[in-house]
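Excluded from the complex is one protein chain; the other protein chains are retained at their positions.
Up next is chain A:
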Amino acid sequence: MIQKEDIEKLAELSRIAVSGEELDILKHDLESILGYVSEIQSVSEDMPERIAGELRNVMRDDANPHESGTYTKDLLAAAPRTDGDYISVKQVL
């Protein structure tokens, strides 16, 4: 069983403001979905050995960098709050 406090904690971890009314709906929905997906516990076979995928440590060549500033204007235009050529946020610490 999930407690309402658990939902509040998940919302805080997820950085999502949730209203009191929605907490109850989310509690109901999550219980119902977790009830369904818990059926995988019935798979009793040994877990297969975990094998890394075929593609690993894929790195793009660090070559042909674009000229500094090419995208600055466009990217800053997308930010809700800016200060000169910086994105600004409220006090962190």
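Side notes on the structure shown:
In this text, contacts are C-beta pairs under 8 Å (C-beta built on N, C-alpha and C of every residue); 3 or more make two chains touch, one makes a residue touch a chain; residues count from 1.
Assume contacts and distances are computed from a predicted model.
For the chain that is left out, the UniProt protein name among "Monosaccharide ABC transporter ATP-binding protein (CUT2 family)", "ABC-2 type transport system permease protein", "Glutamyl-tRNA(Gln) amidotransferase subunit A" or "2-oxoacid:acceptor oxidoreductase subunit alpha" is "Glutamyl-tRNA(Gln) amidotransferase subunit A". Taking the whole complex into account, chain A touches the unshown chain at residues 2, 6-7, 10-18, 22, 26, 29-30, 32-34, 36-41, 43, 45, 47-48, 50-51, 55, 58-61, 71, 74-75, 77-81, 87, 89-92.
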